[in-house]
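Here the complex is missing one protein chain, while the rest keep their positions.
To keep things simple, chains are lettered A, B and C as they appear, and every chain counts its residues starting from 1.
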Amino acid sequence: MRQLIVPVLEIEEIAKATYQLDLEIEKSLLAQIKPGQFIHIRVNQGSEFMLRRPISVADIDLALNKLTVIFKVFGKGTDVLTHLKTGELIDLLIPLGNGYPIESIEMEHALLVGGGVGVPPLYYLAKSLVEKGIKVTTVIGFQTKDEIFYEQEFAALGEVFVTTDDGSYGTKGYVTDVLQHEELNFDYYFSCGPAPMLKAVKKYLHYFPGYISLEERMGCGIGACYACVVKSADGKDQKKICTDGPVFNATEVMI
Amino acid sequence: MRQLIVPVLEIEEIAKATYQLDLEIEKSLLAQIKPGQFIHIRVNQGSEFMLRRPISVADIDLALNKLTVIFKVFGKGTDVLTHLKTGELIDLLIPLGNGYPIESIEMEHALLVGGGVGVPPLYYLAKSLVEKGIKVTTVIGFQTKDEIFYEQEFAALGEVFVTTDDGSYGTKGYVTDVLQHEELNFDYYFSCGPAPMLKAVKKYLHYFPGYISLEERMGCGIGACYACVVKSADGKDQKKICTDGPVFNATEVMI
Amino acid sequence: MNLSVKLPGLNLKNPIMPASGCFSFGKEYSQFYDLSELGAVVIKAATLNERLGNPTPRVAETDSGMLNAIGLQNPGVEMIIDQELPYLKKYDVPIIANIAGSSIEEYEQVARAFQRTDGIAAVELNISCPNVKEGGLQFGTNPDVAAEVTRRVKAASNVPVYVKLTPNVTNVVEIAQAVEEAGADGLTMINSLTGMQINLQSRRPLLANKVGGLTGPAIKPVAIRMVYQVYQAVKIPIIGVGGIMTAEDVLEFLLAGASAVQVGTANFQNPMICPELIEQLPACLAKYGFRSVEEAIGKGHQSE
Partner (left out) sequence: MNLSVKLPGLNLKNPIMPASGCFSFGKEYSQFYDLSELGAVVIKAATLNERLGNPTPRVAETDSGMLNAIGLQNPGVEMIIDQELPYLKKYDVPIIANIAGSSIEEYEQVARAFQRTDGIAAVELNISCPNVKEGGLQFGTNPDVAAEVTRRVKAASNVPVYVKLTPNVTNVVEIAQAVEEAGADGLTMINSLTGMQINLQSRRPLLANKVGGLTGPAIKPVAIRMVYQVYQAVKIPIIGVGGIMTAEDVLEFLLAGASAVQVGTANFQNPMICPELIEQLPACLAKYGFRSVEEAIGKGHQSE
């Protein structure tokens, strides 16, 4: 984990209020980053924003020394981030957290289930899995058509199902509607998205082994402030999402 | 008085930690601005800086729709202003305060005495006086050589004396040392600078009629908060620097 | 969308009013917009006689806030009535008179003086002033003293009395309940937190008065907390104030339990803040599912 000041390569609005931000980072560091890990971004200089913003790694391009994140404008801080310009410097803690343990899992076919801002980390995961020769099926959910991103990119890696809450594109409803109506084959599932979605996915897929990535409001992002805890499955212990997670075995935590 | 959002034409460091900022403003408004008036600049968007920064009008170019201010980096707010870029928008209240009453004074020769960040408003004053056919002699003081600006510009309008506290350029010492050692002819004096300088100038030139421009920490800049008061000469009353001033007849206020 | 709010003595078109001391008597801001757009105007604190206030510097900037120690400079209640109110009365906007004093008698006298004008819709009792007779501690920090001054001002007034509470207390609920009990028609909260900045160059407190009142967005969380706690403990309405900059901030105060809000420091950063908030409020209320201001009041307490 390091603090880095890096230049913005490009920033682009890729869907409604959704921005892709490409950062220039040295290869040697990029090579260590695992799917599911995140970076902690300082919003700007000055004192107005005292907390950083945790954003998942969405893609890595070793050849171009490029790290990509995708974020949605949610509140004041992400709004400020949209004003970044090419060449501007940005302050990161990188890489944070534990990623998906894809090195240690034996599998042939992975199911990826993502919702909203839970979709970005699944892209780098999908790419990494496909590189290892694992088949990938992706189910991604958005509120409405305008908010969809990366459908083509996922399609290039395997089968993709898209849902929208309002039915403006793809299956109307939630990602779990796809799980219910499609006959999907897979050994492991990997999911990231809002807590209600994760709960529903975990419940629906409880016969399968799987990994989920959790979100919580963070202070430090490095395990020092105890802001981001989640109860262990037995309720006796607490895990820190920023260092023990954000990826957990679905059976490990109480959500 | 209006609130305006205007583009930056150019910003340039013209002396040590001293910046000239040119703003694009419509001619009709520029034409109303009097020497000695100031603008109240919002530092940036967001809540970190709740107070604006009062900065004097240093020059106006009607042909180019250009207003010039010159500011010194003093604390956090002026430091942020140095990062402005051409084309960026900036939020002003303009024009504020009462300027030097040059329309109503009969004179042939004016003495201008300025120190540090009190120098900028004297430039627009000098230009306006010369335009009216009045002779101008200027005495400007700085701490050190690196901080000197606009010597040539003033020289183009009349005689100029420069002092530096450390003697690294011009007369060593204070502006009052020039007043003491040079035989200066003038009907009225006009002075702007730090309070100790104004006090010394007022004392030294107390046989002459003159106008001084005061500085004080401001809240609103428009007369609503009572932050920026100065006692009237008789001590009974209080004037607001932002609306009754910043220019006062030297006999009007207690400094 | 219906932005109106009815409070004792106040029929507000909308819940937005400039806070006392940040708006003088209105004339300056009337250069920027029509004061009739406002829900109400709270005028600068009036004392019995003219006061020149504290020496300068009187303000300092702090991160997301500012300090002020104006020291109640004002021309005295009679001059205010004769010289300042006539201009403000030309607008279609309720006027709230903020009153201050160094003794209970002074408060009473100022309140009584305002009886002679019909231009005042309500009195706002500023009990954050030091109680000179009782050794300088603020009237607003002791529940008994706060109740006593409330009772006396209420008796001396012919309009509803809102008591403006100081946040510099261990237990704001206790003070709120004491002044409610003493007859207050409403509460305004909060006044400024006491703070200080030291000038490194001069090695002295920057403000000539040494301490000053901290205001602005920095204190909003304290204000929201106090409004929330007091809302659960009193029946009289609350006017919320402290750090408001956006329509979302206004809604946050409404949810906490405020029936209307005041905007202070933000006027200095943006002189158009009040009309902008009034314009933006309907969309903000709608976005969060409310059909009127009144519907939102106290809705942050749903779990209780």
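Throughout what follows, a residue touches a chain if its C-beta (ideal position, glycine included) is under 8 Å from a C-beta of that chain, and two chains touch if they have at least 3 such contacts.
This structure is a prediction, so every number in the text was calculated from the model and none was measured.
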{"item": "Left-out chain, listing which of the shown chains it touches", "value": "A, B, C"}
{"item": "Full-complex contact with the absent chain, from C:47, C:141, C:157 or C:270", "value": "C:141"}
{"item": "Options C:198, C:233 or C:286, residue touching the unrepresented chain", "value": "C:198"}
{"item": "Residue touching the undisplayed chain, where the options are C:24, C:47 or C:62", "value": "C:62"}
{"item": "Per the touch definition above, residue among A:11, A:93, A:122 or A:160 touching the missing chain", "value": "A:93"}
{"item": "Those residues of chain B which, in the complete complex, touch the missing chain", "value": "47-48"}
{"item": "Chain C residues touching the omitted chain (full complex)", "value": "62-65, 67, 141, 168-171, 193-198, 200-201, 203-205, 210-212, 214, 216-222, 224-225, 228, 243, 248, 251-252, 255-256, 288, 299-300, 302-303"}
{"item": "Residue numbers in chain A that touch the chain omitted from display", "value": "1, 3, 42, 47-52, 77, 91, 93, 216-231, 238, 243"}
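Methods note: only the chains that are shown with their structure count from here on.
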{"item": "Topology of the chain contact graph, where touching chains are joined (line, ring, star, complete, other)", "value": "complete"}
{"item": "Chain closest to the middle, measuring from C-alpha centroids that were averaged per chain", "value": "C"}
{"item": "Distance from chain C to chain B - Cα centre to Cα centre, in angstrom", "value": "36"}
{"item": "Mean-CA-position distance for chain C and chain A (Å)", "value": "46"}
{"item": "Whole-Å gap between the CA centroids of chain A and chain B", "value": "54"}
{"item": "Chain C, residues touching no fewer than two other chains", "value": "63-64"}
{"item": "Chain A residues counted as touching two or more neighbouring chains", "value": "47-48"}
